[in-house]
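The complex is shown incomplete by one protein chain, all other protein chains being positioned as in the whole.
Per-chain residue numbering starts at 1, and chain names A and B are given in the order in which the chains are listed.
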Amino acid sequence: MSVAVAVAVLVAGGVYLVLQLGLVRVAFGFVLLGHAANLVLLASGGVGRRTAPLVGGATDEEIATTADPLPQAFALTAIVITFGITVYLLALVAAGADDDPSAEKSPAGEPDPARSEASAADETEGPS
Amino acid sequence: MILVWALATMVVAAGLAPFLAARLGRATGYPLAAVFVAVLAMVMSQYREVVVDHETIEYVRPWIPVLRASFALRLDGLSLLFSIVVLGVGALIMLYCPRYLSAGSGHGRLFGILTFFAAAMLTLVLADDVVLLFVGWELTTLCSFLLVGGRGLAGAKPATRAFVITAGGGLALLAAVIMLSVVAGTTRLSEILQQTDVIAESPLYPWIGALTVVAALSKSAQLPLHFWLPDAMVAITPVSAYLHAATLVKGGVYVLLRFSPLYADRPLWHLVLMAVGLVTAVVGALFAMQQHDLKSILAYSTVSQLGWIIALVGVGTTAALAAAALHTFAHALFKATLFMLVGIIDREAGSRDIRELEGLWRVMPITATLTAFAALSMAGIPPFVGFVSKEEAYYAFLSTSDADWTPLGADWTGGLSAGIAVLAASLTFAYGFRILHGAFGGRIAQRGLYEPSAAFWLPAAVPAVAGLVLGLYPQVLNPLVTRTVVDTAFQVSEADLALWHGFTVALALSVLTIVIGGALFVRREQVEDLVLRVRLPFTGAQVFDRVYEGAIRFGADVGRPARSGATGAQLAWPLGALVLLAGVGLLWLRDPPPAPLPTTEAGDWALVALLAVAVAALAGVGNRLAALGLLGVVGLVVASVFLSLGAPDLALTQVLVEILTVVVAVLVLRRLPLRFRRVARPQQSAAAVLAVASGLTVGTATYLLTGRRERSEIADYLLVEAEEATGGTNVVNTVLVDFRGLDTLGEVAVLAVAGLGLLVLLAAPRERDPAPAGPIDTLADGAGVVFRIAGRVLGPVVVLLSVWLLLRGHDEPGGGFIAALVAGAGVAIMQLPRGPDAGPRLPARPLIAAGLGLAAVTGALGFLDGSYLRPLTGELPVLGLKLTSSLVFDVGVFLVVVGLVVAALDRLASGQVPVAAGDGDRR
Partner (left out) sequence: MNALLPLVVAGPLLSAMVALTAGSPRLRRALGLVVPAAVLVAAVALVTATSDGDVLVAQVAGWPAGVSISFAADLLGALMLALTSLLVLVCMAYAAISGDDRDPYYVPLALVLSAGTFGAFLTADLFNLFVLIEIALIPSYVLMTRTGSREELGAGRIYLTVNLTASTVFLFGVGLLYGTAGTVNLGQLVGAGAESGGVALATGVLLVALAIKAALVPVHGWLPRSYPYPSPVVTALFSGLLTKIGVYAIFRVYTVIFSGESRWDVVVVVVTIASMVVGVLGALGETTVRAVLAFHMVSQVGYIVLGVGIGGVVGLSAGIFYLLHHTVVKTSLFLSAGVVERVEGTGRIDRLGGLARRQPLLGVAFMGAALSLVGIPPFSGFVAKYVLIRAGVVDGQHVAAAVALVVSLFTLLSMLKVWNGVFWGGEPTRDDRLAPLIPPRGMVVPGLVLAALSLLVGVSPEWLLWLSDRAAAGLADPSTYATAVAG
């Protein structure tokens, strides 16, 4: 239950942030969504059993109450991957990809009225 | 077999034509004409069997067994009739081309496509497989497009219209073909036609019929789809004469004749065809009266004549089918002639407008005579074949009353249709004479015009004279027509074509026609004024273009949301979709999920509350650095949640990732304004709504779908077997490196590429310009002393710590990734004091390459024990350290992560702000 609530909180916050202008906040939003995903993974193993899966000389009782290690491994991998992508996303910000539709251009370089006009509209419309 | 040879010859000829043309130029027409004649001879060699002995020449070999489609050809009377037209007229056109075309080369494309068209047309009329038939049908459409559109600016639009209309019809035919093959369980045309009763029971039966009719009407330019044909006249004369008068447009007629047995007893089929046909015959003729360009007159005349033929197909009696077959033949003869002659006039007199042309008969008597032959044939004057076919047609229309499908007591139908037919024929008579008078009548206006050389008019003379001969001796066509009726009506009725049938009703109608037509011609001024007044407010072409542009504009609107460059506008869609699906899914959840096992502990709620506060604050705050701090807080709370759930590795990783994320973010943020940009209110509330909705759905899903089952077998296996199997006691780590090493390899690859991405995206600064003021610079001078010492002392310690973590990872929390993050932190600490623009100690690229390479290679060692990434264990002599391949693997991980960190620090810490960014971000 508590994990589900935590997930709900993180997802809500994350979604709110990714819908904002400014790629930095979008990136932050994805970090939150990543947290949520990892919590879902952990929850999927069943968080009733909470002994850390360090089985060095563990007794059967301990084993019985030990957490499911597989989703932990999943989450670990996921954290790392999300980290890698987040870093690149931030690098995009550094390179100047901050959310800025009004400066859009059509491929091959020439300004395209329809496009810029459309994207200008989005600046105010936002998510729809 | 002969049929395959015929087809193959045409295709080969089409392939060679361009090369011939490169050598012979326009003279290529002569050898090609020879080919056409040869192929015609091949087909005619079967005349005896087909027409006299009523045999059927077949050739079948499997083509696409999976679809039961076969490469089946079949030569019966109907096919023979059309083949003769296709090849005969084709040969004449090829003879005509050399003198018509300009000298010089560059005609390869034309000759190639023309010949290929003939091959396609031949496929269409010979195919005994509906799929093959459709292929032929589409190829003719395509050739027409290429031939009309190849004419630079003028051609493109008309070609497009013609292509789209006829291709649309093609789609209708495709649908019909597919339904037929599905219903009948075969694609063999002859077999399908044998199963009328089976097909008639299918619910698709009416659809098949409707779609076939649509297809045929579009191809044969019937109202209201007729407009593409006059448009297509921008093509050069040989193309117009061959495709758009004699052959291609007859494709629709052919298909209708072919399929008519299926609908023989369906009144609707007959009524629709008769209605459309007769209306088109009359209206087309009226349009022809409106034109002054000879070619346009002929184009609309073709529309009208095709209507005439289709109406006959509609009548459907044996007499009518015979008349349709005959008229198809007759029309090919006189219309091809007329087009070729108009081409001659155009070339010689430099105009096709009957208002400019005057008295050409004085200077071009032969051309004039030939034109007269053809025009009279068209007008239905004895003794030309056109007269015979018109007589037959009148007789056929009158026979409507006693057709099997006609309801009893509907005797007026015959009279009515015959009456309309007379009207159409009279108009035809009128514009036939209008052509003659317009071009040749009166006194000569232009000087210096001469009869063209025989080579030019001879190709036209052949069909013109043939029209006369066949008019005098129509009997020779009896066997062929008879056989055609057998193939289309499935019953034998001997055709009895003759110039003189005695005093019959048909003859009376012919006389009437000539009288009315004559009157119309004599009073042509008044008639012209009259018809010019009934012009429609818009043309089909205009409507088409209107629709086309409308579609494009509509498309632009449909695509607008996708064109948005705002991340929010783009992300709303997937998120919305997720909420929608998950929401609906949760409501529909069939079986109530099993009761939840006890999962929550008292302490959890405190963490959740803390989390909620931090997230809320993060969502609200407008200051970038504050937001960054809060992000770190959230990360740490999540880490402690992990810890509370028994995932120390996870918690440790989370903390380290958080630290590195913050470091990177700081380096990035110093390039940006301190505060986030404001966003419009509506957008804010929309975002909030979507956010809450997503939170609820995902949270509910998590609650309902997790924590309700016992531990999975895989988990039990891992907990019990891991130590035994891998020698590691930290099960999570063993999963990462021993059990699911491939995931880890992938994760390493992702990090490696992320590192490379930094190197690519933030290319190393060329000239180092002083970095804008940022936290790091202030550290570099002044307070930096502390860090300088820290860097010297702490750095190495941290690195050692990381090595220790790396080694113990297999048994205790740690491992390559965690160790590397620690090392990365160490590198960071060492980097900080040296200021942003000091180059890195370690080169990122080799680290990354070596790390990923090492990991991948270590995996290959596993093959020694049978599988990739299979962990190996071995004692290492030095200090008895147990060495596992997993450890080496972990070293690879370690190197990559360090490489990534170095890359990040190197590229982001440097003061270089890419030019692209320049102003963009400081607004």
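Please note the rule applied: a residue touches a chain if its C-beta (ideal position, glycine included) is under 8 Å from a C-beta of that chain, and two chains touch if they have at least 3 such contacts.
All values reported here derive from a predicted model rather than from experimental measurement.
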Which residue of B:Met44, B:Val465, B:Leu705 or B:Leu801 touches the chain not shown here: B:Leu705
From B:Gly350, B:Pro365 or B:Gly555, residue that would touch the chain that is not displayed: B:Gly555
Contact residue for the chain not shown (choose from B:Gly757, B:Gly795 or B:Gly824): B:Gly757
Residue ranges of chain B at the interface with the undisplayed chain: 63-67, 131, 134-135, 138-139, 142, 149, 152-153, 155-157, 160, 163-164, 167-168, 171, 174-175, 178-179, 181-182, 204, 548, 551-559, 561-565, 567, 570-571, 573-578, 581-582, 585-586, 588-591, 593, 698, 701-702, 704-709, 712-714, 717-718, 725, 738-743, 745-747, 749-750, 752-754, 756-757, 759-761, 763, 845-846, 848-850, 852-853, 856-857, 859-860, 862-863, 865-871, 914, 916, 920
Positions on chain A contacted by the hidden chain, ascending: 18, 23, 26, 30, 33-34, 36-38, 40-41, 43-46, 70-71, 74, 77-78, 81, 84-85, 88-89, 92, 95-97, 99-101, 103-110, 112, 114-115
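By definition in this document, only the chains that are shown with their structure count from here on.
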Residue numbers on chain B that touch chain A, as the complex places them: 556, 560-561, 563-569, 571-572, 575, 596-601, 604-605, 607-608, 611-612, 615-616, 618-619, 624, 627-628, 631, 634-635, 638, 641-642, 644-650, 653-654, 657, 660-661, 664-665, 667-669, 671-672, 676-677, 679-680, 682-683, 686-688, 690-692, 694-696, 698-700, 702-703, 706-712, 714-715, 718-720, 722-723, 729-732, 735-736, 740, 743-744, 746-747, 750-751, 753-754, 757-758, 761-762, 811-813, 817, 900, 904, 907-908, 913-914, 916-918, 920-921
In the complex with chain B, residue positions of chain A that touch it: 1-28, 31-32, 35-36, 38-40, 42-57, 63, 66-70, 72-77, 79-81, 83-88, 90-96, 98-101, 103-104, 114-115, 118-119, 121-128
